[in-house]
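Here is the structure we will look at, set down as structure tokens.
What you see is the complex with one protein chain gone and the rest in place.
A and B are the chain letters, set down in written order, and residue numbers restart from 1 in every chain.
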Amino acid sequence: MERREFLKKSGVLLAGTACACALPLLPAAAKSINVDSENTAGKKWGMVIDLNKCAKDCNACLDACRKENNVAMHGDKRWDIHLIRKVTLKRKHPAESPEISVPLLCNHCERPPCAQACPVKATYKREDGIVIVDHHRCIGCRYCMISCPYNARFFNYRENHEWPNKDNTRSSHGVPESCNFCAHRLDKGKKPACVEACEEINAKALIFGDLNDPGSDVSKVIAGNHVRGIREDFGTKPKVLYIGL
Amino acid sequence: METDFETIEGKSTQFSVLLAILAVLALAGLYATYRMYVEGIYLSGMTNRIPWGLQVILAVFYIGLSAGSLVISSLYAIFGKKEYKPFARISVFLAFLFLVAALLSIISDWGRPDRIFEPFYHLNPLSMLSINPFLYNVYMLICLVYLWAMFKEKEKLVKIIAPIAVIWAIGVHSGTGAIFGFVPRELYQSALLPPSFIAAALSSGTALMILVLLLLFKVTRRPLDENLVVRLGKLLAIFIVIVMYFVFVENAYRLYMPVSHEAGMYFLFGGFHSWVFWGGLIILGSIVPAVILFNPATVKRIPWIVVSCVLVVFGVLCERYIIVIPGQTHAPDLFPNMVVVSSALAEGYVSYSISFYEVLQALGVVGIIGFAFVLGLKLFKMMPTEAKVLKESDSVKSPSEEKELEKQTVAS
Partner (left out) sequence: MAAQNNNMEFIIMIITAVILLIPLGYGVVSLASSNDTQPFIEKPDEKYDKCVRDTEYMRLNHMDLLKEIRDDAMRRGKRGEITLNDCRKCHTSRERFCDKCHNVVNAQLDCYGCHYFPK
């Protein structure tokens, strides 16, 4: 066989494969099935964490989150997943300042670098400001983890074997996770699990609500206190704000 | 001089053994990737703090090599330096293969390699990681057309494509630099990364090209004019200086600016990566080869050039390591006036160790492209019969070449 012919034929083969691969690209009929509960319209979810009310040895929000979202604990610091985690901090000056305990979670940045980075739009910002990972689409490239300056993203390095809340999903390995403000609960009109847990023990350190609504709890707290996000100088405009940081 | 090209013979036992070894490597890589796909990529050395490891380092390294190879061929096509024509085909072929290697490395690193077509359905045009594959794929296409044009001896087409290919290569490397430069991390964020990527790419690519050529001509016992290699070596010396310049500017800036001073100190003196930086990139990868190549006594000797080329390639590999890894091991200072007492996540500086499975994957990629390269040499007329500096009367054929020709006729 001639070399030219060979090249031609392999070219045809390749082109054929490309066409076959492109078939699913044909647009599916666009129609919406669920039309109720427009929970995203006009909202901007945000959270204020009052560190003065957050007890150092309380883990209610963490436990609630693990139970609600089936978060994997492998018992190894390298791979454990913490959608919300607590760090204990101490001021550098003065030296004997008391230790404070700070819950850290995804800040749901108004300008999320993680969503900018994701090559397939698996991480994206919903209309109501929640930054969320679509596990159906994610290819597991971990560029979002590289891009998040807050270490708020975690990767499912291993298979998760626990499944306490069967009504919610758990993550299979190969995709990253971060807090999504319990979007599945918000869409049904409930509050995030951690906020509910914090209210249940009457600590009320986590205040959650709609930042666009001046009458919401969270807006009132912001109006009456000095709040700030973590490292606002990154320019990401976090929507998780702290009192007493 | 008209350069003749031919295929290599590839009938000896060594040739088959080489192919077999490469195939085994490729299979080992496939096995490791499969294990990771089934069990999760915890088998690699990556952690929640270090989500990018060896595969990304190597991908970036391969992309750099690819550009350098292309430059050699452009020397002939753009600047009309006929004496480099013998290398043109091989170098474009290598450029293509290195890009394949880069893409293979990246894909084998994904958590869900089964979703390989997702990026085609849903593209995020703002993501550096989707702009780049676009650049890579077009680059591969350009390489193929370029190669085809050279096989067909379509001089005009070659002249048109060569500049396009070089410009596109510059885009590819700027884009690759931007993957890291455009990320809000203390040690990544930098507008200087794209150009310094180009410089590093040129130096490593040229060095590797020299090595490959010397090796090929030696193994297949073809005559190669040493002066050509010496010229390439001098070119390499210039590239090394440019790389050093970029490294210097970047670190001087980091150290000087109060905001990144601490990160700069960590980068230069903060742990294992600092050894890689000083020992690997600065001393072995830049100063030693620069001294060798600028010294008129040593630059004329092929063994010295080989040594410096090996060092340069090694140095650029080290450079890739210190681009990718320290940016992650360095902890973002989330609470500037507090100290972290305890946390469930490793919040401070962390370290990265390469795991066995990652090495297998990397070897697999080497196996795949090595296999393709050797097979390509056998199938397509890429090896020049000889290469020498022009001006001499070059119609006289060397005896060894005549022997080669004889062998061919006998075989057919």
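Everything that follows uses one rule, which is that a residue touches a chain if its C-beta (ideal position, glycine included) is under 8 Å from a C-beta of that chain, and two chains touch if they have at least 3 such contacts.
Keep in mind it's a predicted model, so treat the numbers as computed, not measured.
Asks: Which one touches the absent chain: A:R78, A:R91, A:H184 or A:K204?
Replies: Result: among the candidates, A:H184 touches the missing chain.
Asks: Given that one chain is not shown, which residue among A:D57, A:D167 or A:D233 touches it?
Replies: Candidates A:D57, A:D167 or A:D233; residue touching the omitted chain: A:D167.
Asks: Where does subunit A touch the missing chain, residue by residue?
Replies: 1, 3, 6, 9-10, 13, 17, 28-29, 31-40, 124, 126-128, 132, 134-136, 163, 166-167, 169-172, 183-184, 186-188
Following the convention adopted for this analysis, only the chains that are shown with their structure count from here on.
Asks: Whole-Å distance, subunit A centre to subunit B centre, using C-alpha means?
Replies: The computed centroid separation for subunit A versus subunit B comes out at 36 Å.
Asks: Going by the contact rule at the top, pick out the subunit A residues touching subunit B in the complex.
Replies: Interface residues on the subunit A side: 3, 7, 21-22, 24-25, 77-82, 85-93, 99, 102, 104, 113, 116-122, 137-143, 145-147, 149-151, 154-159, 173-176, 230-231, 234-236, 245.
Asks: So in the complex, which bits of subunit B are touching subunit A?
Replies: My answer: residues 37, 39-42, 46-49, 51-52, 106, 109-113, 115-124, 126-130, 133, 148, 151, 179, 183-185, 188, 328, 332-347, 380.
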